[in-house]
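With one protein chain withheld, the remaining protein chains of the complex are depicted in position.
The block that comes next holds chain A.
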Amino acid sequence: MSSLQKALKPAKEIKNTLPKLEKLRCTIFDKFYNPDNLRVGVEVWEKPLLGPSLRNYYGSRTNINFSEFMTSFRKNLEGTDFKLQDQREIDRLQYVEERKRIGKGAPKKKNEKVEKKNKKKK
């Protein structure tokens, strides 16, 4: 053994003798400062979260739907002058208007209170 190796202490002794250095080490490497070795359940959090990497094993398109994509796309365009035309919605409104013109629109809503009273009487 060289003279330098003899002068150096093992890591366990340094931890006990120099608490300030240990504290600084914990702040740098994002570790929980635990001088008394208490069992606080910290070792569970030492691993990084595995979920995001496991989720996309078979491909990254698992959690995006077309409708979800369009809603997020429309949200970004809210402040701007650019407007998207929804052809399906325009067609639907046109169809409803044509039906109303013939006289086959949606029926009027009845009052619920009146219906309930009639049922009770029977």
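Convention: a residue touches a chain if its C-beta (ideal position, glycine included) is under 8 Å from a C-beta of that chain, and two chains touch if they have at least 3 such contacts; residues count from 1.
Quick note on the criterion: contacts and distances are computed from a predicted model.
**Q** As a check of understanding, state which of "DNA-directed RNA polymerases I and III subunit RPAC1", "GRASP65 homolog protein 1", "37S ribosomal protein MRP2, mitochondrial" or "Calcineurin B homologous protein 3" is the UniProt name of the chain not shown.
**A** The chain we cannot see is, by its UniProt record, "37S ribosomal protein MRP2, mitochondrial".
**Q** Among A:N65, A:Q87 or A:N118, choose the residue that contacts the chain missing from this document, as touch is defined above.
**A** Candidates A:N65, A:Q87 or A:N118; residue touching the omitted chain: A:N65.
**Q** For a quick check of understanding: of A:A11, A:L49 or A:L93, which residue touches the chain that isn't displayed?
**A** Going through A:A11, A:L49 or A:L93 one by one, A:L49 is the residue touching the chain not shown.
**Q** Could you list which residues of chain A touch the chain missing from the display?
**A** Answer for chain A: residues 38-45, 49-52, 54-55, 57-63, 65 touch the chain left out.
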